[in-house]
Every structure is written in structure tokens, then in C-alpha cells.
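The other protein chains are all here in position, but one chain of the complex has been omitted.
We just call them A, B and C in the order they show up, numbering each chain from 1.
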Amino acid sequence: MDEKCGVVGVSLSDRAAARPLYYALYALQHRGQESAGIITHDGFQQHSHVEMGLVGDAFDPDDIAELNGSNGIGHVRYPTAGSVDTACAQPFSVSFKSGSLGLSHNGNLVNAGALRDELAGMGHAFTSDGDTEVIAHDLARNLLDADLVTAVEETMATVHGSYSLAVMHDDRVLGLRDPQGNRPLCLGELDDGYVLASESAAIDALNGELIRDVEPGELIVLNPDGTGYESHRLTDPDNTARCFFEHVYFARPDSTVDGKLVYEARRELGRGLWAENGIDTDVVMPVPDSGRAFASGYAEAANEDGGSVEFAEGLMKNRYVGRTFIMPSQDERERAVRLKLNPIKSTVEGKTVTLIDDSIVRGTTSTQLVELLHDVGAAEVHLRIGSPPIVAPCYMGIDMASRDELIAAGKTVEEVREVIGADSLGYLSPASIADALDTAREDLCMGCVTGEYPYDIDGEETDRAVSRPVIGD
Amino acid sequence: MDEKCGVVGVSLSDRAAARPLYYALYALQHRGQESAGIITHDGFQQHSHVEMGLVGDAFDPDDIAELNGSNGIGHVRYPTAGSVDTACAQPFSVSFKSGSLGLSHNGNLVNAGALRDELAGMGHAFTSDGDTEVIAHDLARNLLDADLVTAVEETMATVHGSYSLAVMHDDRVLGLRDPQGNRPLCLGELDDGYVLASESAAIDALNGELIRDVEPGELIVLNPDGTGYESHRLTDPDNTARCFFEHVYFARPDSTVDGKLVYEARRELGRGLWAENGIDTDVVMPVPDSGRAFASGYAEAANEDGGSVEFAEGLMKNRYVGRTFIMPSQDERERAVRLKLNPIKSTVEGKTVTLIDDSIVRGTTSTQLVELLHDVGAAEVHLRIGSPPIVAPCYMGIDMASRDELIAAGKTVEEVREVIGADSLGYLSPASIADALDTAREDLCMGCVTGEYPYDIDGEETDRAVSRPVIGD
Amino acid sequence: MDEKCGVVGVSLSDRAAARPLYYALYALQHRGQESAGIITHDGFQQHSHVEMGLVGDAFDPDDIAELNGSNGIGHVRYPTAGSVDTACAQPFSVSFKSGSLGLSHNGNLVNAGALRDELAGMGHAFTSDGDTEVIAHDLARNLLDADLVTAVEETMATVHGSYSLAVMHDDRVLGLRDPQGNRPLCLGELDDGYVLASESAAIDALNGELIRDVEPGELIVLNPDGTGYESHRLTDPDNTARCFFEHVYFARPDSTVDGKLVYEARRELGRGLWAENGIDTDVVMPVPDSGRAFASGYAEAANEDGGSVEFAEGLMKNRYVGRTFIMPSQDERERAVRLKLNPIKSTVEGKTVTLIDDSIVRGTTSTQLVELLHDVGAAEVHLRIGSPPIVAPCYMGIDMASRDELIAAGKTVEEVREVIGADSLGYLSPASIADALDTAREDLCMGCVTGEYPYDIDGEETDRAVSRPVIGD
Partner (left out) sequence: MDEKCGVVGVSLSDRAAARPLYYALYALQHRGQESAGIITHDGFQQHSHVEMGLVGDAFDPDDIAELNGSNGIGHVRYPTAGSVDTACAQPFSVSFKSGSLGLSHNGNLVNAGALRDELAGMGHAFTSDGDTEVIAHDLARNLLDADLVTAVEETMATVHGSYSLAVMHDDRVLGLRDPQGNRPLCLGELDDGYVLASESAAIDALNGELIRDVEPGELIVLNPDGTGYESHRLTDPDNTARCFFEHVYFARPDSTVDGKLVYEARRELGRGLWAENGIDTDVVMPVPDSGRAFASGYAEAANEDGGSVEFAEGLMKNRYVGRTFIMPSQDERERAVRLKLNPIKSTVEGKTVTLIDDSIVRGTTSTQLVELLHDVGAAEVHLRIGSPPIVAPCYMGIDMASRDELIAAGKTVEEVREVIGADSLGYLSPASIADALDTAREDLCMGCVTGEYPYDIDGEETDRAVSRPVIGD
């Protein structure tokens, strides 16, 4: 499963925004490694630097020094919609009648095509395939004859889908979260200003304090002088459609998302997994690093239940296996998994093992790991997964896989277990997810595990668990 | 004096356009070294590759292989309007209601600001500062409810200034030259298609035949299957405003521009220079490489006049002094000119010398060269220049210099001579230029040497030699 | 504390050695990120590719394809002796009278200067400052009139200090470990050959089996056809001087070094830490990633003792903080630690905390972390360290720091605690280290924690715990 974009915006009293934005992007790097960019505004004009690659490679000290101004936004990109090239790197910037706009976007529109056609019909020309340009053009058009808040409200009524946006209108930084709150966005306070970010860990990186999550349908407008912010609740939906995968996989363990610390959520998901599908084995071990909090909660719950399972590391992750790796040839393929994850034999040899991971998408790695553990002498390998089976694609901006690549699509759990070769396999139920996230089931988007979506999507079921206003496409 | 952009477009019967475009751009590299780009269309979609740097560095074989389609356009850029960054690299590409547009532009609009405001008032949002985006938006808007030829005609009525364009509308390649014909554009035939290019040398590079120059105000539409082309004379102006500097400096000697081989034009300019300002010296030598054809014509005319001047190389040019050169410190500055141009002593020592160059802009190099030749023992150094004194800026796309940087602005020839330190100095008259180019004086743009422009430019005189329709700004 | 070089050598029956060497270097990347190199021999000549940077960046598929031959050696470098530049990247390669030599070296000579002088007196000229060139020249000289084994024996008698070497003499791969066995080296078997490597994880990466460690003073000669190997015990020292820091920090947890799995050693060190310096707190948390195994052993021992400490992650490590990071300015310095390690508040807030790390060198990070944990609300922060105080430099190849940079040099534990600001501080004793490593105290090099060295080093004490033959310098 792939990560997602990260957005950030800051307004400071009397300090250049570029360095704080840079450090915030560093803290959000896990959400996107394809490109990184910053736009600042110095009161007179925009300054922009956007490059392909990691934050550390995309900016040098001269680049930072040239980004003048105490207001700015930033973006790290993981490709979702739009082709993978420079034209799609963000923040996206346009000038229009009454000024300039910069947009950092996390999410995916479901009606981008229709909107683009409509704008094109009015003569608009587009330089990219991306959703973000559509939002920018629509907002620019609304700003022709409306004030900022009204224009954003009109745009929110027009664009449908998921979006958490950091927007720069001239030197004013805005934060906007879609009415369903699908992607995260939070607000924090610094000594000398305010910050909007996809995750609270970016606020921590600036030594700031998390104030709260931006609410679904809310617009936050930061004062350009860093002295405060305004809030505008532009819609008040009955239900939200928050992506439960943020807590399961995307977000950092040390971030608080929608009021819940991700590390705690994962520990509770692990406890829930024991409650639903616990099995007594000699050792409980995570697939590092994402399975660690799940495994720790699972083991703890097991031992509270009177078990005596040992929680231990059984797989060593090679931190250096990266982008520029010469892939093994077909007959060396098995070796590849050991380059990435190598067993710690004492944890595994001759033991019954519970292996814990957050999710299974294609199942390739799981299958290889189970075989590997058997090879190095595990007596039994039981696989426990901290989320339900993924059976359907994501339309909200997560590039999981197409349906026929998903190992669990159209299979029973037993059939999946057989393919993977585990001695047993257990998933976690949607209900336990909702519990662990302290969120009502109907306020979560679970399309990828139910096949029923909170948005009307051609050829897919609409989520019956929720009564939502139908959005025209 | 700086070079200018180069544009090219090809339509082939049954062969990928990318390689021919690549070779054509190589042949036009002297017109722009900042960025290089190609857009092709395969009948279904555009393919684009644009990068900063030289043609040879901007494309690798994989890039060329991915540019599918037998129709395409290309561009090499020398920065004129718009800031010097990636956003301005061309071809510029947009998609709009009824398809896609790609534009390669050589020239400069005089009413870009007003047009941009007008379009912005209709809701258009712009991603760059460049003129080209303005043309693209205007054309896209006209194409909403007009056929191609009509839409281009409307755009031609709206945009004022200089432009030679290679345009790609879906898979159709167009060539368009402004009504004054300020920038060159020509049409050629290949074995399996047609080509439009800034200079005929690019047609030669493809082993093609020059058919003719595109006429001022003419639109050429190539058949996408490479079988032919249509011509549309959209306007029929009384006078043109062709830039005489193309023959003096910009174009390659082996190109034919507006019916005149550049090498021959320069030889004739050299002959005219003898006729107007000849002086008998032991040796006539060029500033390489641009002065060579002038000097050869000058020496030839001198000898025909019964003189016995020797035509010889007196300055050796270092081909490797390039972009990534560590500049000498202030006190080493004198050395810099010898790194670039070093005297061949036997040509100079103890001799009276006529040094021939095409033009003088700031005068820095001329001053250094004259001093250098004196230093190595020249008895006298007489400077002859193959064009009139440059006294005013260019508004048509050539980034010469601002008025106060021009050595000849506000000075008599004698005053210029004194600054440069030459024993005598002679320029060529506008009349001789017109003669050498076989073009009526009133059909040439000579703003930079007369200060009177064929376009209405705020704060500048309008060319009284020509009765031209006034263009609103 | 910095990592150390990694070496590898393979001899295969009928397969190019380059790809296995590449994957083995990937598995050893943690031992050196400065440069990576491979030398192979195809029976006729050497092929070499050495570059600065990570393994993944240093080689592309063409490089690997050109490294012909089924025998070869590789190296990843962390700079120790010799300046940090290309000339020091390894393997180091020379040709001499009777063939070619390639050397991959992990370690540091104590008599390199004297040997270099001696060889220079015989006319040798050196291209680098490194120890490795000295070994190469000495071995080349010995090979002039001795067979391979004798020559290596002579060199072993001459060079003093630490060295684990993978050597390529023409197409023959050798492994050589110094008589004190200071740096690790092990031998493994593949389906179609044999492998020598710094750590067994590199053998795992090739799907091979660890045979055993190379013994101190042992020479292993692989058959060039991959069919077997010879062993030569060239010296038989009474005591060894194995570096205890391999188990504490350098080696991968999944490697078996000198017979002991590193992960298990660390768990036992953690248990020993509880036994010697245990304290009851609400939570036990590691400094990731190196403190994790210690903390897990510590917590386990605590709970076996009837405690009820919670083992939890309290610090989140940012995987992307890398080489090309723009360092915060002085007044942003505090921020830097939060970019690298950010607290997980639920683990820390309002709790008494035991923070576990493997070692303290300068103490900068420890001080920042303790302050950070107090800042986010820890009631108490108790620091426990899985090794003794580091009070003296390492002369065996580890670039720890000079004595006056070491926080513990010349300070009592209480004085160190005060600087760091922890509520209590506890280290582990050398005796417990020896226990956990199943190695006699006198067979370990503990110079950095005792200031007494197993080698005679100018101005330093010699280790009195051990009776060792004095080595002339």
C-alpha cells in the first residue's frame, strides 16, 4: 500500500516561512517521496521552488534563502491522479485577475472530469492532467466576483471527493478540509505564528502545539502576520467519511489524527486482533516497522489473558534498500525478500510464531515471509492482520491496486491463507476498527474493505451503512 | 547581443517525428541554449519532453523513443520575456475544450499585459509570466466556436508584436508568422513530409529542400499524414518589419532568410563597409567567428579597388570557453579576453590592422580587443562594424541591453571611438543594409539603430519611414 | 559512534560474482556509506568498479554486467584512517611482478607509519595515505619470492593492528583475520560456491549457510572454481582482542558474530542492565532503533522479577533524515532532535520512564532526549545504557571521537548524569558484557571503556587484564 501526499502551510510574525516549511515537509516525507515543493509570498510576489525527489535533495540552502516571505505552503507528493511527471509536482501555482493562488492538495476528486469539461467550455486551458488545476481554476473563477470565504464556499459546493488543501491566496494561507473529512488536516500554534499540516508530527517538528483537527467542511484562514486565524464552517454534514487507513498505515505513530494518537490506535487494533482472532504461540513478532505497535498490543492483551507469549523481533529490516536498487533476476527473486527482511533465527527456530502485519494488499511479501520463516525452522507460522481483507480499490486518492491484483478480492479468508501458506490467518473486523478509532462506523470510509463507498462511483456500490447526500457526477 | 529562440515543426508520412525534430533543434541550437523541448502527437495524445540546457543534454535516447507520433514541434529557448526558469521552457502545452495545443514561439508581444488582463477578467488563470501562454489561451478560446483558420485569424487580429510560431493543434502542425514578418520562418520539403523551421539550415540538417519563406501574415497548415500543406494569407500588410539583425548576427551563415543567403548578405555588408568607410591597412582581420564573412567581403572589395590588403586571421577563438567558467577576479579581468580571443602575433605585430566585427553593443569586448592588439604590437587598429550604431533597445524579442548600457547611445561615432581607443572607427549605414538584404528600407525593423519603431511603444518614437496602421495597446 | 567498513569475497562455480557481491554489500551497507566497490577477476584480468556513495547509487546494471568473472571481492567504506576522498575508496587494487592484488580492508594498523617508512626506504611510492596500500605493498613484496601462504604469513608477522581482509590474488579469493580477531569475518557456503563476509547477514542475503567465523590468525583460501576452500592457521595467539562494540552497536541484530547472535547478545545485555541497575518505572522505552533489543531484554527481566513495567515505543524515528539535510541554525538546534526523534506522547506523558540506549559517546543526543521527554510531560526520566562509560579513544578503526569530546572521560557517573539531566543514570559493567558475549574478559578489546589497550599504543596504557606479546612499533 502506498503512502499519500502531505500538505503544510504557515504564517509567521516576523520570520521567513521557508525553513519551517522545509522541516515540516521533512516530518511529512513518509506521505510522499516523488516531489517536494514550497511556495512563499513576501507581500508583493510569490516565490516558488518545486523539484522531483526527496525533500533533502529537492532544496539546497540557496533555494531556501530565495523563498522570501513569512507566509507559505508546502507539499510532498505521492502520485495518485495525473501522470508521474514534473507537471504534477506541487504546490500548483497560477496567477489570475485578482492575484495569485498556490495549492497543496492531498486527496482525489470524483468529478474532476466533469468540472474540467465545464471550465473548458468557458474557455479555460489546462497545463496538466491533475485535479489540483481544476480546483485552482474553479476557485480563481469564483474569486472574480466574490470575497474569499464565499468563493471557497462556492468551490466546496462544486468539487466532490476528498481534499485537504493548504492554499495560498496572495500572502494569505488557508486550510480547507472536504465535508467528509476524508484526508487529515490539523491546526497548530507556534511561538510566532500558526501552522496547518496533514499530521501533527509536522507541528511537533516545529516545536509547536497541536490546537485541534480542522473539521470536515471547515475553512481556516491564517492572519498573514502570524497573530491568529479565523474559522468558517462552510458545511455541516451529518456524516463524515474519514479514511481508516490513516490510523492503520499512512500516518506516523507519533501523530494525532482526528483526536486519536496513531500509536495508541494501533496498539488497540492489536488488542482487538487478539480478542477476535488470538492464538497461543511461543512468540509474537511484527513485520517491521508498521506491524510493531499492533504486535505489541496483541502480545500485551495475550499476556493479560493469562498467556505467556514472548514479544520479540523476528525480522530485521534493511534500512538501505531503496529506490536505486538493481532488482534480482527472476531466479534470484526469493533472495530479494531476505535483502529487505532477514529472519533473526533465535526468535524463529523451532518455535510457533504469530506474525503481525497491518494489512495485506497483493500478498506477495506475506507469502514470501511465511515461506522464509518456515525455511529457517519455524514450527508454525500464524499470520494476524490489523485490518479487514482489502477487496476493492480506493477512489479517494490511495493508489492501492486494481481489484484483480488484490489477493483477498473474491476469496474467502481460508482461500487467502492457502495461497499465502500460513498455518492460520486472521483479520480484524470493521467493528473493531471503529472501536479502536473511537469513531462511529458510519463516519469512516471503508470502501476498500467493503466495496461500498461513501461517494457515488460509477460501477460501484454506495455505502448502505450511511445515508449520505448523493453527489452528482 | 544575444541570440533568439528557434522553432520547428514536422509532419511525416510514416516515421516518428522525434528524431528529425531533435536534429533540427541541434541545427538551431545557436538560437537558444537555455532549454530545449519537443512535443509530438500520435493521433490520440500528446507526448512532451522539455528540459533546461542544451539539446544534447536535454534528451537521451529513451526520451526520444517515448515521443511517439509522426507529427510534432520543437523549441530551443533564449530567454526574452518571462523569468528564466523551467516554467518558461517551451513548447508550451495546454489542453482545452476541443483538444490540445502546443506552441513554440519566437518573438515578443507588445500587448501581452493588456491581453492577459482581458483573459483574466474572463476567469483565465495563468501558470507562467510568458507571452506564449497568452497566445495559447487566446487561441484556445477562439477555437471554442470557430474553425481552426478562423480562430487563428482572430488571434492574429488580437495579439500584436513579433511572433513566428510552430503550433500543434491535436495532431496538426501549423506555422504562423506575424503580419510584419519580424522573425523568420520557412517551409521545407522532406522525402516523406514537410517541415517548418526558423532557419533553412534546420531543413538542410534533415536533408530536405527549402521551399520558401513563410510570408508575413501567412498561416501554413501541414497535413498530418505528411502529404502536403495548405496556405492561408490571413493579412496582407503594406509593409513588413523584418529584423535586419537576423542577417547581421542571429542566423547561421548557411541559412537562407527571407530569400537571401546569410553568408552572401554578410559578404555584401562587408563590401558596403569598404565602400562607405574603407581604409588601407596592411591587414584585414575578423573578430571570429561572426566577423569573418564581413571581413572577407571587405578585403575582397578593397583588393578589387586596387588595394593589396591581406585578409588574415589575427585572433584565435577558444572553443571551450563556456557556461561553467570560473570568472577571473577584477584584477584578472584583462586576462579574460585573452582566454577567449588570443592574438596571432605574426598577423598583428608591427602592422596597421583593420579589425572587423558585426556590431557593437556594450563595447566592452571591442575596447579590450583594441587594447590587446595595441599591446601585442599593432601599429594602428582601425575598427569597422558591419551595422549602424546601436542606440536604442529592442522590443521585439531581442534582449540586447537597456539604453544606458549601449555604448553608442547618446554618443557621436568619434566619442565612441575615443572610449574604445581605436585609431579610427567606421559603421555601416542603414541604406547599405537595405541594399545588401535586397529589401526596401521601409520593410525592415531598424528600431535599435534609429530609435524609431514599427510598433507603437510607450515612450518611444514610431518609425516615420513607414506608414503603418497604428496598433492599439 | 560511527560504523565500520564491510568486506566480502565470493568464489562461484559457474556464475558471475558481481551480482552476489552487490547484494552482499547491500546487506553490509550499515557498515559504511561513504563508498562502495567491487573487483572481479575473470581468469585473465581484473575488473573494477569503485564509487563514492551508497551501494544502490554506486552501481548501475551496466557496471554490474561489465564486472566479469566468477571470483571477486567487495567493500563498503566508513572512513577511518586516510582522508575522506576517492583515493581511499576500496577495494584497493595494484598490479605487481607476479600478478594482481585487490584488497578489501576492515580495521586499522597501529604500525602503518613505520611500515610505510620501511617500504619507502626500499623505493616504494604510495598513491594514498591509507593503511590498505601498506598491506598491499608488503604482501606484493613478499609474493616476489614466496608462495601465497608463506607470503601472507610474513605479512601477518609484519603488520600490527586490526584487520579483516578479503583479498583477491589474481583470481583467487582469500579471507584473513588478524591474530587478535579484532574485527569480525565469517565463512559461508552457497549452492554453487563459498563466501567470506564481515557479517553473516551478508551470507543470508545470498541464501547461503554460515559455516563458521574465520578464526583469529586464520587464512582462508577459496578455490577459484567454487568447489571448496583451504584453511591455514598462521598464528595461534593465547588471547584475542575482539571488539565488544560489534555486538553492542556495529553489527546487524540478525548477524551471528563470533558464534553469538547479535540480537540475543543485546537482549542479554539488557537483562544484565536490569540486574545491575534496574529501576521500577511505569514504562521502559528504547532509543530507536539500536536500543530496542536492550530495552526488550531489560523489560522482560524486570517483569520476571515480579515487576509490571510496560515495554513501549516512546520515540518515533524519522527514516528520511539523511545526508543532504539543511541543518537548523543555532537557535533552531533543539528542533533538530525532534525532526529525528519525536516523542509518542501517550507513552511518556505523566509517566516515570526508563529510556534505554546502547551507548553514550558525546552525550549530545542523550541530553536533548532527556530534556525533550521532560518537556512533553515525563514525570521522571531514568537513563540506562547497555555498555560501560566510554572514556578513551579507539585505535582499532572506529572513529569514535577524541578523548575531550567524550562526555564520560574524566567524569563520575553522577557527573555525567548531571550534565545529561536524567533523574538517574546507569551503565553496564565490563563483566556483564563478557558474560553476555560468552567470551572471556581477556579475549575482548575494551580499550575505549578502560583506557587500557591490547596493543602498545604511544601514550596509552596497555591492558593489564591480558598478558599479550608486546608488538614493536
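Structural remarks
The rule we apply is simple: a residue touches a chain if its C-beta (ideal position, glycine included) is under 8 Å from a C-beta of that chain, and two chains touch if they have at least 3 such contacts.
This structure is a prediction, so every number in the text was calculated from the model and none was measured.
Taking the complete complex into account, the chain left out of view touches B, C. Touch with the chain omitted from the figure is made, among B:Ala27, B:Met396, B:Ile433 or B:Met446, by B:Ala27.
The residue from B:Ser128, B:Gln180, B:Ser296 or B:Thr439 that touches the chain not shown here is B:Ser296. Chain B residues in contact with the hidden partner, per the touch definition given at the top, are 19, 22-23, 26-27, 29-30, 33, 54-57, 59-61, 64, 201, 204-207, 252-254, 256, 261, 263-264, 292-293, 296, 300, 310-313, 316, 318-326, 328-329, 332, 334-335, 338-339, 342-347. Where chain C meets the missing chain, the touching residues are 86, 92-97, 101, 117, 120-127, 129, 136-137, 140-141, 144.
What we mean here is this: only the chains that are shown with their structure count from here on.
Chains making contact with chain A as well as with chain B: none in this assembly. Of all chains, B has its CA centroid at the greatest distance from the CA centroid of chain C.
The chain occupying the central position, as judged from C-alpha centroids, is A. The busiest chain interface, judged by C-beta pairs in contact, is A-C.
Averaged Cα coordinates give chain A a centre that lies 50 Å from the centre of chain B. If each chain is reduced to the centroid of its CA atoms, chain A and chain C end up 37 Å from each other. Counting only residues that touch two or more partner chains, chain C has none.
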